[in-house]
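Can you keep this structure in mind? I'll have questions shortly.
Every protein chain of the complex appears in place save one, which is left out.
Letters A, B, C and D mark the chains as written, and numbering starts fresh at 1 in each.
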Amino acid sequence: MLDVSLRHKFAGFTLDAHFTAPAGVTVLFGRSGSGKTTIVNAVAGLLMPQTGRIAAGDWVLLDTDRTIRLKPHKRRIGYVFQEARLFPHLTVRQNLAYGAWFAPKSAPRESMSRVVEMLGIGPLLDRRPGALSGGERQRVAIGRALLSAPRLILADEPLAALDEARKAEILPYFERLRDEVSVPILYVSHSASEVARLATTVVALDAGRVVAQGPAHAVLGDPSILPTGARDAGAVLTARVARHHDDGLTELDAGGLPLFLPRVRAAPEAQLRIRIAAHDVILSRTRPEGLSALNILPGTIQDIRAGDGPGTIVALDTAAGRVLARITQRSAAAMALEVGATVFAVVKTVSVASGDIGGGAKRQS
Amino acid sequence: MLDVSLRHKFAGFTLDAHFTAPAGVTVLFGRSGSGKTTIVNAVAGLLMPQTGRIAAGDWVLLDTDRTIRLKPHKRRIGYVFQEARLFPHLTVRQNLAYGAWFAPKSAPRESMSRVVEMLGIGPLLDRRPGALSGGERQRVAIGRALLSAPRLILADEPLAALDEARKAEILPYFERLRDEVSVPILYVSHSASEVARLATTVVALDAGRVVAQGPAHAVLGDPSILPTGARDAGAVLTARVARHHDDGLTELDAGGLPLFLPRVRAAPEAQLRIRIAAHDVILSRTRPEGLSALNILPGTIQDIRAGDGPGTIVALDTAAGRVLARITQRSAAAMALEVGATVFAVVKTVSVASGDIGGGAKRQS
Amino acid sequence: DEITVFAAASMTNAMSELEMQFEAATGHDLVVSLAGSSALARQIQQGAPADIFISANPDWMDRLEQDGLVAADTRFDLSNNAIVLVAAGTDAAAVTVGPDMDLAGLLGDGRLAMALVESVPAGIYGKASLESLGLWDSVAPQVAQTDNVRAALAFVAVGEAPYGIVYATDAVAEDSVTVVGTFPPDTHPPIVYPAAAMAESDNPLNQSFLDFLRGAEARAAFERQGFVVVAD
Amino acid sequence: MTDWLGPAEWQAVALSLQVSFWATLASLPLGIFVAYALARWSFPGKQILNGIVHLPLILPPVVTGYVLLLTLGTRGPVGSVLADWGVVLAFRWTGAAVAAAVMAFPLMVRAIRLSIEAVDPKLEQASATLGASPIWVFLTVTLPMALPGIVAGTILAFAKAMGEFGATITFVSNIPGQTRTIPSAIYAFLQVPGGEDAAVRLVIVSVVVAMGALLLSEMIGRRVAARVGGA
Partner (left out) sequence: MTDWLGPAEWQAVALSLQVSFWATLASLPLGIFVAYALARWSFPGKQILNGIVHLPLILPPVVTGYVLLLTLGTRGPVGSVLADWGVVLAFRWTGAAVAAAVMAFPLMVRAIRLSIEAVDPKLEQASATLGASPIWVFLTVTLPMALPGIVAGTILAFAKAMGEFGATITFVSNIPGQTRTIPSAIYAFLQVPGGEDAAVRLVIVSVVVAMGALLLSEMIGRRVAARVGGA
């Protein structure tokens, strides 16, 4: 439970942000220049805000009222910077080992070899950062932070420089950190799918102020408060792994409704969080037949909200939870949708992309 | 028409790439560390490859056989670096104006005010780069390159640090450059939607070698050669703007088939390129009724190719062109799909996200 | 045993001959520190471990005496020297040094190279001579002063200055200058190198070294270097 | 004030300022050029150039002065050529300035070179891609970014020039109003018993001047650094 309350004025920008980051991953979400890096720097102790308080329980990192300002090196933070910041005079291996040096002997540690393998940086270990590509640098930076046995991880767009496949490989690691190591993570991202997958809590920022905060499904489910617009709206559901099928699909049980996903590496009975983007949902008045889509969720319309464009967000109450569909106003009219009506949400199995699957709090792997 | 042929050895990496970049945008696409930045640096003249030739017609930038090695400043290249590289001692305004200084007076120029407005950096003009956020820095870097009146633009993941909304604002500018200014653009990207939207040509790289090159629709349509995997497969179609409807939709004519999109800023009769991601397509054996999806394309199955996971890519021949659908093998079996069968592709209007719409070669705006 | 002598740097050659002779004759070690007389005197004031001081400048020896740093009854004037007028080149015409000498005319718009006329002994003596000959005022604006005699000699040797005033001992060894005249000894205070034992030194060798300095061997050595040894 | 220092001393102070100022200013372009060449180029004889630049630092100043006298004196190989062009250094303040410049040169070059080496070549590359020829890259990127070091090096050289004595007096003697700088005057005072007071007064003047220059350079350096910011 990290309480953050900050006020800081730059020449042309004022940060005035207050939020609480519970256990798990708190994603700071907001447009370029909205103050995300500034907040993260304040938590790391690299920026001393004019006034503010940052504390996790009785571990007080900063309290300008009581003039407590913990030095950065006493904060035990693993910070993945927006721009790598590798040590140019050290090899990749030495960069990775750097933080472990300073960590208390008793601190729980990641194994170097595991992190190296996960990040795919084995062949780079003896090089120096000068001879790495942009993405390689960022992967090493992630490894360096993870290996410092931190009490808190700060990650400022750690995956922005990576390709989709690499992202898909590294994201689960952050999930594992969240679920197993229980290190709180403050994560800056522009990407709704990253947010949905990782976030326990989302803090949406705009021009230095918190415009929304809450559980991922609440914030992402409300397009009106999403600073990045309706394109990122979607629902986050919790489901239980029912069984794995031989054809590579995993069947989930979402409040009694079956949901099919490409094989998920999770044991039966595990709880998963999945994201269904609003723009991936098709609605039908009747139960559709002969479609390639495997997932059909019946539900009742709770809310219809027209957006600024030609779109409408329709919120359904299904047995699996609240599901959002982004459809055109034309279709809504043609289908005579109204609150209370029963409709079927058609979700393509594969549209529940793996990037949107996250392990729930109790997931075992 | 830029011919690039390069061979260069680093300690642990060999680049051996040959490709031709026709007019328009050529996207270098490939995983982290595959050699994209190395190629771009060679074109810019910052890396002198051991052997190679780079030429656009009789404008020879490099020819190691004839020992021609044009100096970087003679190449008139607008290079947006992977890491901004703004001049820290100059204000944002001075950074932007820097290249114009050196450009021949006769060179066609962008207007500063237009670029500033497009990039949303008006309020930053009198600041220095030290006081900018990561995304702000990258936007200024884009502006600086655009304003240098270049004969060739190199962009190394220019949008990676930007949020979706900002990306959506800046992408059209690159499109406009491609279409109106007819400056050839070599563009490095990890993002399939950026690729689909911008690319005239795609050059797919893996481990320093070109594994595929060709028009965007061909490369992106073939998941087997996509270095980033099937997740990025999709079809790129060309369509004509038919009319704009009052409810905010634009109707396209794609080979006689109507396609509805959220309002596109393009005059009727304009040619558009649109992307339909394979995972956004649902197949149906019968023409579906009562669905919220407005776009239904009848077609004949050309090809069914099982992927490595539980998925299958089904290629349809429709009047609009080749369309790809990524569905589960289970559905394919259940629906008894086979080559030659007639099926209906259901495409959600809004799933053709604006990020996937691109102006065709003759687009007017 | 060992005895430490602080000697004016212009004695360098003479001292190295004396060193060999003394060591050969007595089997003792002679340690010679060579620097400007002013530096040596100040060091002695600050407690330098000098047993004997040989100054090029009587003023500094006077100063040490006032400070009570000179052992009673050990000071004597060691050797003598002359100052000469040198001209650039090997075949310069001799001039008669006297009140009628047209030094300003000889110089033309050239410079007269001298050691610092207010503070370095050779310069002080040279200025005194010129003054007593009544020539000083006519040449003063053309004097180029240096921090030591050798530097003044160098100006003449390279032809930068047509004339210079230096010690006779310096002039003999320089091939590219000609001694064109010698200043009469009565035009300047006697050029002497006072030597004395230091009050704070209790080195038993002091007296024997001072005696050695006065001896025939030392005298011969000084004369070989061009000094004129002061008669007791 | 005028009582405190006699007119001769004031003359020495003014001359020292003049000599140091011109010594520094005139050697700055060459200093920057040499520093750049040593920092960024590789060419045959680079180490020799580097060595020559450093010689005045290594040699006792008297030796340097003597070498200057032999080469730049009116009869010297270089000096005679200069004399034909009407440039006479011997016994002139200009010669004092040359001596001071030569002695201060290694310090200036070292400082400038280090700060040029610290300029990120990636920024120079960016400048080149934007169309700047090497000379423009240098003028618009390298030079302004190395400015703190250039200022530091210049002031250091100025301070050194203010203190230079051995080479100056050996090369151009000690002529009031022409070549009697503060250090020469101090030296003269220190040679005679009782000259300490006058020497101390001149020491104070030169300390005050040099400290002022240092403070100025710190201020300029800080302002430049602030402009460049944490980027």
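Here is the rule we use: a contact is a pair of C-beta atoms (placed from the backbone, for glycine too) under 8 Å apart; a residue touches a chain by one contact, two chains touch by 3 or more.
Every value quoted in this text rests on a predicted model; they were computed, and no experiment measured them.
Asker: Where does the absent chain make contact, in terms of the chains shown?
Answerer: If we consider the entire complex, the absent chain touches A, C, D.
Asker: Using the definition of touch stated at the top, determine which of C:Q43, C:N80, C:S138 or C:S208 touches the missing chain.
Answerer: Going through C:Q43, C:N80, C:S138 or C:S208 one by one, C:Q43 is the residue touching the chain not shown.
Asker: Out of A:K36, A:R144 or A:R275, point to the residue that touches the absent chain in the complete complex.
Answerer: Spelled out, the listed residue whose C-beta touches the missing chain is A:R144.
Asker: With the full complex in mind, choose from A:A23, A:L46, A:V60 or A:A242 the residue touching the hidden chain.
Answerer: Only one listed residue reaches the unshown chain, and that is A:L46.
Asker: Who touches the missing chain here, C:T12, C:T182 or C:Q207?
Answerer: C:T12
Asker: For the full complex, which residue in A:F29, A:Y79, A:F174 or A:Y187 touches the chain that was left out?
Answerer: Touches the omitted chain: A:Y79.
Asker: List the subunit D residues touching the unshown chain?
Answerer: Counting over the whole complex, subunit D touches the hidden chain at residues 47, 50-51, 54-55, 57-63, 66, 106-107, 110-111, 114-115, 117-118, 121-122, 148-149, 152, 156, 159-160, 162-163, 165-166, 182-183, 186-187, 190, 199, 203, 206-207, 210-211, 214-215, 218, 225, 230.
Asker: What residue numbers in subunit A mark contact with the hidden partner chain?
Answerer: 44-46, 71-73, 75-79, 81, 83, 85-89, 98-99, 101-103, 128-131, 144-145, 148, 154
Asker: Just checking the interface: what residues of subunit C touch the absent partner chain?
Answerer: Against the missing chain, subunit C presents residues 4, 6, 9-13, 31-36, 39-40, 42-43, 46-49, 148, 150, 169-174, 225-226.
Just so it is clear, only the chains that are shown with their structure count from here on.
Asker: Let me have the rounded angstrom distance from the C-alpha centre of subunit A over to the C-alpha centre of subunit B, please.
Answerer: For subunit A versus subunit B, the centre distance works out to 26 Å.
Asker: Centroid of subunit A to centroid of subunit D, CA atoms only: how many Å?
Answerer: Subunit A and subunit D have C-alpha centres separated by 60 Å.
Asker: At what distance in angstrom does the C-alpha mean of subunit C lie from that of subunit B?
Answerer: Once rounded, the distance between the two centres reads 90 Å.
Asker: Show the residues in subunit B shared as contacts by 2 or more other chains, in ascending order.
Answerer: 131
Asker: Could you check subunit C for residues that touch two or more other chains and list them?
Answerer: Not one residue in subunit C touches at least two other chains.
Asker: If each protein chain is taken as a node and each touching pair as an edge, is the resulting graph a line, ring, star, complete or other?
Answerer: It is a line, because the chains touch in a row without closing up.
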